[in-house]
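A single protein chain has been omitted from the complex, and every remaining protein chain is retained in its original position.
Up next is subunit A:
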Amino acid sequence: MNLMDQTFEVLKSQNRTALIPFLTVGDPDIETTVEIIVQLEAAGADILELGVPYSDPLADGPVIQRASQRALKHGVNIRTCMETAVKARESGVQMPFILFTYFNPVLQMGLDLFFKEVQTHEISGLIIPDLPVEESGEIRRRADEAGVSLIPLVAPTSNERIEKIVSNASGFVYCVSSLGVTGERSTFHQGVEEFIQTVKKYTNIPVAVGFGISTHEQVAHFSQICDGVVVGSAIVREIESVIPLLNDANTRQEGLLQIRKFVAQLKA
């Protein structure tokens, strides 16, 4: 049982839902990312998705695309992202980390090295959005060996695939709230609640929902039917909006506080 599993156990015993924020590592820079992570935990984040910036993020909408571009300008790579997890831990952050990365950076690092580094860099889970179950056999095997959860995504279009996807899954199952890429939205796929209930029928591990969730009301709504709620683009947009504050030493604390307040009100 790794740190993330323990976190879900504790939350379950307290009848609470995990708030799982996402940020793009290195946006606007690594040092700031570490400070933002500290603020996110203070605001009530339970688990954190560390987004590895990628040149061709197929599953992401414009907000995370822009964040990736900003991070890539500083030469942030998959290794830097893992090192950021360690730095955050050294800064006192307790919550478990999930590495969210497209498959190609993993492949280029080499699977041997990647899983070795994952184990030594405080990573509890992996989300690889362009690695469907048919292609994931080897990665799943190695993740299991490394004691890291390969978190599967299920979509409203998965239908009869759900059972195959969630069987033997570990960590949690990530339900995609609607068709489309990441980004805030006001409406979700029709029948998303029913879809989440269907997924729950096939698995005993926690079920989280994400894609498009951006407001307190949406978090509250999904908290009633899920074990975790992921908020990504809304937080990345908030970070984007305070970059000018973060970049000025006089207003940096103000910027960090604004991010903290935004995340705190999601959960309140």
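Note that contacts are C-beta pairs under 8 Å (C-beta built on N, C-alpha and C of every residue); 3 or more make two chains touch, one makes a residue touch a chain; residues count from 1.
Note that in this section contacts and distances are computed from a predicted model.
Think of the chain that is not pictured: of "Diguanylate cyclase", "Tryptophan synthase beta chain", "Carnitine transport ATP-binding protein OpuCA" or "Carbohydrate ABC transporter permease", UniProt labels it "Tryptophan synthase beta chain". Touching the chain that is not shown, out of A:I123, A:A146 or A:V181: A:V181 (per the contact rule at the top). Among A:L72, A:V86 or A:A264, only A:L72 touches the chain that is left out of the view. Among A:N159, A:Q197, A:S241 or A:Q265, only A:N159 touches the chain left out of the display.
Residue-level contact of subunit A with the missing chain is found at 54-56, 58-59, 61-62, 65, 72, 77-79, 102-109, 129-135, 152-159, 161, 165, 176, 179-181.
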